[in-house]
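The complex is shown incomplete by one protein chain, all other protein chains being positioned as in the whole.
Lettered A and B in written order, each chain numbered from 1.
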Amino acid sequence: MVEPLLAIDGLAKQYGHHRVLEGVSFTLEAGETAALIGENGAGKSTLAKVLAGAVRPDDGKICIDGKEVSFATPREALTHGIAFIPQELVYVPNLSVAENIVLGRWPRRAGMTSPAWALRQAASEARRFGFQLPLDRQMMALSLAQQQMVEILKAVARNSRIIVLDEPTAALNSEDSQQLLDLMSGLATSGVGVIYISHRLDEVFRACRTVHVLRNGRLVHSSAVSDTNPKDIIRHMLGRSIDEVIVPKERFDGSTKVLELEDWERSASPPLRRVSLAVYEGEIVGLYGVRGAGAETIAETLGGLHPDVRGRTTVAGHALHALRHPVASRRAGIAYVPADRKSQGLVLTLSVQQSFSLLVMRALSRFGVIAGRQEGATARRLASEVRLRARGLGQMVGELSGGNQQKVLVGSRLASTPNVLVLQEPTRGVDVGARLEIHRLLRQLAKDGTGALLVTSDIEEATILSDRLLILRDGAIVHEIHQPTLSSQAEALHAAGGLD
Amino acid sequence: MHRPVQFVTTVSTAILLAATAACGNSVDTSTAGKTSGGTSSTFKISFSNYTEAAPLFRVIHTNLDKAIKDKGADVKVKWYDNAGDPAKMLQNAQLMVADKPDAIVIYPVSSATLGVGKVLGDSKIPCVSVNLDTAACHFLNINNRALGEGTAKVIGDIVKQRGWNATNTTVLIGQNAAAGEQVNDCVRYFYTTIAPMLGLDVVDAASITAKTTKIGANAIQFDGVSQLQPSFEAVKNLLPSIPKGNNIILYTVNNDSTNGALRALVDAGRGDKAKLVIGGLGGDEAGIKALRNDPRWLAEGDIFVSWWGEYAVAMAQALAKGKTPPNQVTALPQIILDKQTVDQYHKAGSADVKLLPKLDPSNEYLRDGGFLQVVGNIAGL
Partner (left out) sequence: MRALLLTGFLVLIIIYFTTRDSAFLSRENGLNILVNASVIGIVSLGQVLTIISGGFDLSVSGTVPLGSVVFAILVNRGWGILPAVGGVLAVGAVCGLVNGLLVAKVNINPLIATLGTLSVTGGIALTIADGLQIPFSDPNAGVLAEQSLFGVNNHVWILIALSIAIFLVLRYTVFGRYLYAVGGNREAARLGGIRVSAVTTGVYVSSAMLASLAGAVLASQLLTGSGTVGTGSALLSIAAVILGGASLAGGVGGVPGTLIGVLILGTLANGMAIISVPAFYQTIATGLVLLLAVGVSQARRLRLGI
């Protein structure tokens, strides 16, 4: 009997009184792709960090090829053949791709090294494993998808036999995600064991052989993917039954336009070519397209980030001068939820209450002094509207889970009772439970009459939430789907020029 | 708070305090604070030194402590460090007043002494101000003008024999504007004394000010801030304005400045002993050594800085006894040494002082207190 590549038995870890992992056991064969699923706080990242050697378990065994191992440092984990690729990639932005690939394994002769040698070594490794990468460009010039490929190449070039990937497709569009999944199955074919941590059930079912579900630190389900279905998985994750991942849509029949774009043009890249669209009161309009097609550009322009866009914009009947600055956008009654909550959206050192009130300070103050009671009332109202789960309004936003942070972000934009909400990637990096709640919130807002423009790279989310789904390609709107359903995904993808 | 962090903090604090304790002890050996020991007849002085970081001033402290210990004098000195900073000088003045000593000695760091003078004056404690004047204190100082004049005479006599005159000579003097007008008297009067001896343009001393850069046709004044590097830079920059082939006479407010200037001149190839003569000021190790060994170094204004503490104590005692100094300024020991006389006052082979010059009318009264005799290193005592 061949020993499994990786066997974990009874792994446990606790921080203070909090048991983060308890009695976790499973095995991984060579060439197997196993998905690790769980809500935020279920213990996935801790388990990953234990495997990566960054955290030492309090109890339990890790065996590789049947032999027990333990790691004091991540470097030791690497020498044992386990590579961990975190969600927030760690690389040296101003070094070249080649230099990042050979980082820590620089080709040396008599203590000296050279960029040319690094390039040569990286090139041979890329060739050997079938990776196509621009080796001499600076790392920071690459797209996120390419950067991830570099990380994976690093891992395989080290002859890692187990690769743990943490939410690799969270920030990728569907084209890049597919490329990554193909890469993963290629790795599996060559005998590498892959542990794939993700929220995306569709990818799990498409690309993984096994699935493990963590809930509250315990492994509550392990099975072959073929033996289960998404509804069951969700039930295991949440511990309760949910009939739908989908929130029902009310038929809307508003007739007032809250937002209208006419003949938007942009020559700089990514370009816009005579884009015109309208959003009505109570309607959610989805924009979908591959990266660079123009969807995110439109959202960003409405947020005041691209003053070079020409064309007419009307918000709630008022024609606007150019949206030169986020201040102008706010004044026009546009509430913009940026794509990256951590770097663009939230001030992580502020408290929940302070974050909710930040954009409406003028309304909550008199002569520059903040009206504390009003601020508290506003924060309480918003917290309950978004169903925030936090220790209290005074908790620092940086301490919240991704889903709750996203709720604070959306809530802060709602504080000003905007005319129109513009959202980018509203559920990126958010667990299933929170994603559901945010979807519910958005549909409720629609029902109450707020219009919204939604830009997302998650095609499923686009079809779930939109009353109308507009597809962009190369800077122009090429297709429109009314009342899309889950099955409209293929039609949308086709129109976007993505997968065929 | 997390235990490991608490632990680290406590341990580090302990280490820090232990370190300061060690430092405090190593400095504070023979003298003690107000609270520790000393009979009621012990004369208590609080002394704030210019800085403890430069050897030139530190030696005032160490020499005095050693002399008191070796001779068993019944004097206790509590030291403070002005660190060359006017604000610190003020703070130390407040602390010294709080000590309630028998007398206070202060070595001011700049002429920003008004505030200090107020604090000291209000306290009514007799005080001595060394080298820089403080209102409400009695002044103990060198005579900068005499240093300049004396040095000029020694050097002028020698180079006149060599035929140096207005056609072939440049006088290079280095001031320190920030130190105040009085400190720069030495270079000012150096020029006015040597100019007529060599036939150079004669000017009024008052016309040589902080802003002066050219004096007549044959002299240049630079500002070396009394330090090596700035003097080096300053002279380097003015080299083109010294006519090629001219003899150079170099004199500045202190030897650091002179050495910086010298280096710049040597670098530019103008250090030849036939064409460069130097007057030193300070009587420090560099100056005494140069006076003995460097053919260019013809005179050294020796001000015996290392023994200023002795005179400060004697003056402090005299003031505490109610004596009024006869002059505005009580003189610190000073003499112009040349190559023949240097060994009378310094031990062979080193810069250590073996004898101090005899007292003059302005500091004669210091002999009454007896401290000078106890230390016993002054000619004629």
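Keep in mind that, in the parts below, a residue touches a chain if its C-beta (ideal position, glycine included) is under 8 Å from a C-beta of that chain, and two chains touch if they have at least 3 such contacts.
What you see is a predicted model, and the numbers here were worked out from it, not measured in a lab.
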| item | value |
| --- | --- |
| Contacting the left-out chain in the complete assembly, out of A:L103, A:V220 or A:L348 | A:L348 |
| Per the touch definition above, residue among B:I60, B:A73, B:L90 or B:L120 touching the missing chain | B:L90 |
| Among A:A12, A:A30, A:L89 or A:L358, the residue in touch with the chain that has been omitted | A:L358 |
| Missing-partner contacts on chain A, residue numbers | 303-305, 326-327, 329-331, 336, 338, 343-350, 354, 357-359, 361-362, 365, 368-370, 372, 396, 398-399, 412 |
| Positions on chain B where the hidden chain makes contact | 1-2, 5, 8-9, 12-13, 16-17, 19-21, 23-24, 27-28, 31, 33-35, 51-53, 78-83, 85-88, 90-92, 94-95, 98-99, 110-118, 177-178, 180, 210-211, 223 |
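Everything that follows uses one rule, which is that only the chains that are shown with their structure count from here on.
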| item | value |
| --- | --- |
| Chain centre separation in whole Å, for chain B relative to chain A (CA means) | 71 |
